[in-house]
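Left out: one protein chain. Kept in place: all the others.
On to chain A.
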């Protein structure tokens, strides 16, 4: 604007502007000029038809120019007299539209450059120095508005997090609770979570955050505690399912989910009374032996005369759970969270179909199965499946001192009415406001209080026993105890073993009656009341502080909570059969009690137990002690279940990822080691191959065994292996019925039979590895007799036939190493050759044969490539290739015959065990493989070879069928 003014070009009109800068020629030329211009434009118009509108514009413009020129003509004439020569040289025309357009494009261009950031500096830094504000980095509104957008984008791209509030703020109770609730949204927490999180490595598993292993001490400490003191574990993640209904209907429905072949089931006589806890394996409705779901624990609510009377009485009509017909029973099933949903759905489906004619009512109830609020009419006798997940806690105590520890914590509560002096006698509900407490109502009946005395007496007797193993196996004892917080010692203490009085030791056999097992904990009402009437810790502390004599026991009288709970005995290690395997573990190892509590009382009991010196273990300890006790770990040792397969899959992925993180030189070459599946368990493939071998009659191994030179044998076998593979491949397509699913053999009598024929000889002469050589000769001679006598003749033959026809079965086994070595997880269980067994017989300290190193076809390529690299000094592209060569271990093709000893199975877990003081392992073998091995070396201690995946060394191990 200014410049225009300065130079005298007011923006009056275009004409003037033009006239000044592009002075036209004389008036004579004017007409010509205009005509020419128009012509020119029309030419151009023809050229760019597309820009028709524009050319129109141009014409109009030229008309305007013409008018203007007309106005200014006089001036032009005047000028032309003086400067004709100059004007004649001046440009004759101007394309105003182009002229404008070029300026517009310039504007655009310049605007872009002016607006764009010239430097990489923050918009705040681009501010003039006097306008810079340090505070602008905190408060964006300190910046001028035109820069705010830029600055916002800057902050967003930097991804700055909002400042975390101070620790003081975060630790305030309200905020802390909010934070805890937020963290529990995805995963459930156990009640003892905070306690554990401070002391344990926590893992997220099965929808819970579970303590994995303690930070302070390792497995040995836990072993010591298990064998000498007590180990405490929180297994509240086991979810409880309550099934209520007519006994017939329940049993009929549950029949489809299990099979009596695998052992005693829900309706078994020893469990139906409700005095014992049982365990069984669930299968998908009616599909036994396929589609296993997992192992569950269960116990029935005991039926006693007194209980039914109590429930019938009018005073407790609100305790609706109790008020049922005589025929109506309640069952609690404890389900592991890894397959809880599956099992719950299966229960619902099975028990629904078990009812005919009541489906409508049932489904109506199913709709609002909103867990606990479920109501049902008393009139119907339908079966109700209710989830009590996270509603009942379960702690496990194991070890010889666990009874003593419990005895210190569980003091039977006073259940009789207390009549403090001055208070009216027979009326504890004097003031209309106060309601009778649950225990006052429940134990008002003299018969029930008599039961309570019985329970107390039984508990006293049990406390006198040396170990919990002396209590009835799986027995359930009910107790109603006082607040455990009152009796917590001021300091963590350890009970002296010698202090335990052995009063009840005389009576060796104690049996539980239904009265002893009946408990109010079965009632939802009672559980809720117990939970919500808990005295707050602060109140308890206040009363403790008010005591006249500090440190004396607090007497709360009627205010003290009475907590009903169940104690379930777990028998620990039980020697199930003959054979040297696991013979070192003492019977009753790991026996203890499971404590079943109403929720809300978790921490109170937990702290009390810990203060009595119980060592706390996590999931790792739970698993290792399960192995020691000869129990199957849920869900790891159930490979045919979905949960078990998922665990295997996860383990596989983790191990393989870890393996791949190492450079090739720093990790074992499993091709050279001849290991088909170092990370996974190819059960299906194993079973398929063994079935093929069996169908071929398996001639190859037998022939080789006769040639006993081990070196030769290895080579021979290698060749044979190759031929066998080829023939197997040929056979496969012809095989019309290829096995598609494997199952774990769980049929009790078949397993027992198998175990018996495995140890046919050792049954007669309890042989140990030291006198093995001597007993060998006996065994051979005894063999035919034992075989017939122990297996029961024709029955045995039938069983053998059944077993030999189960091509898709795997069998759980335990290995106990003969002398040296501790197998790693994923070790292979192999059949020894006759030569191996002979060398062992000659020298009992013989360590075991060595595997031949295999050729890795890739390693040659790698070498070649390396030489090439050295020669040509090539870049990194080739290096990457070299690295990839060994990464091809996925999906093994041949698993049984990868090495010189034929693989029959794999160890799920292995290592050194403190109980037996030597290497042990737990795994699964193909049934056909076991039978084959038995054919090869009959009548001996069943000895197999075991080899860790990263080793060439085979070790001898006694094998035992887990049943």
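Heads up, the rule we're going with is that a contact is a pair of C-beta atoms (placed from the backbone, for glycine too) under 8 Å apart; a residue touches a chain by one contact, two chains touch by 3 or more; residues count from 1.
By definition in this document, contacts and distances are computed from a predicted model.
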Name under which UniProt lists the unshown chain, selected from "Elongator complex protein 4", "Ribonuclease P/MRP protein subunit POP5", "Cytochrome c oxidase assembly factor 8" or "Glutaredoxin domain-containing protein": "Ribonuclease P/MRP protein subunit POP5"
Selected from A:97, A:187 or A:440 as touching the chain missing from the view: A:97
Touch residues of chain A, complete complex, unshown partner: 1, 3-4, 7, 11, 13-15, 17, 21, 40, 53-54, 56-57, 60-61, 64, 86, 89-108, 110-111, 113-114, 118
